[in-house]
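Only a single protein chain was left out; the remaining protein chains are all shown in position.
We just call them A and B in the order they show up, numbering each chain from 1.
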Amino acid sequence: MRQRRTWPVHAALTAVSAVMLLPFYWVLKTSISGENIFAYPPSIVPHGANPFYYIDVWYAIPFARYFANSVVVSAITIAANVVLNAMAGYALTQRFRGKKLVLLLFLSCMMIPFQATIIPAYLITGRLGLLDSYLGLSLPLFSTSICIFVYKASFDAVPRSLIDAARVDGLSQWTIIWRVMIPLARSATATNVILSFIWSWNNFMWPLIVTRSPDMQTLPLGLARFLSYQEDSTGALYAFCIMVLAPGLLLFLMAQKEFVQGLAAGATKG
Amino acid sequence: MSARSRTSRLRWLRNRFVIVPLLLAVVIGGWNVWVATHDHGIVTGRVIDADGTPVADANVRLWVFNFTTFVEKMAVTTDTEGRFRFTGNPSHNIQISADKAGVGRSERIAVRLYFAAEDRELAEPLRLDKPS
Partner (left out) sequence: MRVSGLALRKSTRRAILIWAFLAPSLLIFLLYRILPLAWNVVLSFQAWSPMKPAVFIGLDNYQEMLFDDDVFWQALWNTFGIIASAPIGIAIALGLALLVDSNIRGRDVYRTIIFLSYPLMTVAVAIIWRWMFDERVGLINYVARAAHLVDKPIPFLNSFTWALPSVIAANIWQMLGFYMVIILSGLQTIPGNLYEAAGIDGANAFHRFIRITVPLLRPSLFLCFVIGMLNSVTSFDLVYVMTGGGPGRATEILVTYIYKLGFNQTRFDYAAAVTVTFFILLLGITFLANRLSGGNAGAVERD
């Protein structure tokens, strides 16, 4: 390859990066601004930066409660996803009667977006008596076709000879699953954790429908509710917005590689 | 990928996922300790007249932000050196004003606290330079 000048590439990518980052900056700037946020022209850098919008919002809403609700719902969803999908994924690597049918079922379920089923899903959850509960909030996300196939692909990739060798060594089926298959499917587990975290953590529509009491609101719901009763009248909304984004952002920056791989794997295998 | 690079990648993972939450926990814990030891709701300050001499027996009012407006929460009077001291301020967003018949009244100044009921000594005295 011949050497080319790289500055045009850098210039273009810097411009795009600016477009991607400026919205965050604009909200961050507003949230720490010490002056009237509706003054025109808006200042580019915050003058008299202070954290008072954050303090206001902390006392205006039960942020810790929302956060805890989100954490509980996500934790339940992640745990259920890893266990159920690993089980189903493992079962699908085996030979059994009706496998084609099950595969077809899982594949076709992938084509049903959850948003297209909300009304009966709401009615079903109501019949189960799970409205306004942690279980009701997380139950629809307990198992997803994409994650099952991610596990299946990962289990399929375990060399047959390895399993046979383990069996010859006298290991039981359970020990093989636990000691051989699961450790080798670590990246599938990472994908499962990340996908189910993103889905449950960011989920808005389902909590909006299922949640009744203010005590059960998750972070996205709390944020949207705050917007609807504050109607942009205060910079506290933007402080809240940043507070809501911060945990997800932190996690993403800590586990970037896993996030990118997980999301790509979820898409390509799905 | 060699076994070595795999373990080194895992060590990198473990470091991040342990150190960052630990750091956060330490910061949050430290902040909570600080809050717990500084939340007596004591607000102190001084009242002076237009010439800068301390005013005794001035009425000092504490206004607390409530939904959309500030409402008067409590009132105290200054001692002979013009000092006042509120105890039990519950809020994080307050205003303070002072007045004395025959001397004048002060601006209502806003005081932002970093947490509810933070102990605070006002750096600037309240100046009774407005006609009452």
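By our rule, a residue touches a chain if its C-beta (ideal position, glycine included) is under 8 Å from a C-beta of that chain, and two chains touch if they have at least 3 such contacts.
Note that the structure is predicted; figures quoted are calculated from it, not measured.
> Missing chain touches which shown chains?
Spelled out, the missing chain touches these shown chains: A.
> So which of A:L137, A:I163 or A:L223 would be touching the chain we can't see?
If we include the chain that is not displayed, A:L223 is the one touching it.
> One chain isn't shown here. Among A:L13, A:A68 or A:A157, which residue touches it?
A:L13
> Which residue numbers on chain A touch the omitted chain?
Considering the whole complex, chain A reaches the absent chain at 1, 6, 9-10, 12-13, 16-17, 19-24, 26-27, 30, 37-42, 84-85, 87-88, 90-92, 94, 96-97, 102, 105-106, 109, 111-124, 139-140, 142-143, 145, 148, 173, 198, 201-202, 204-205, 208-209, 219-220, 223-224, 227, 232, 237-238, 241, 244-245, 248-249, 252, 256, 259-260, 263-264, 267-268, 270.
What we mean here is this: only the chains that are shown with their structure count from here on.
> Taking the mean of the CA coordinates per chain, how far is chain A from chain B in Å?
Chain centroid spacing, chain A to chain B, equals 38 Å.
> For chain B, which residues are in contact with chain A within the complex?
Residues 13, 16-17, 20, 92-93, 112-116 of chain B touch chain A in their complex.
> What does chain A use to touch chain B in their complex?
50-52, 55-56, 59, 250, 254-255
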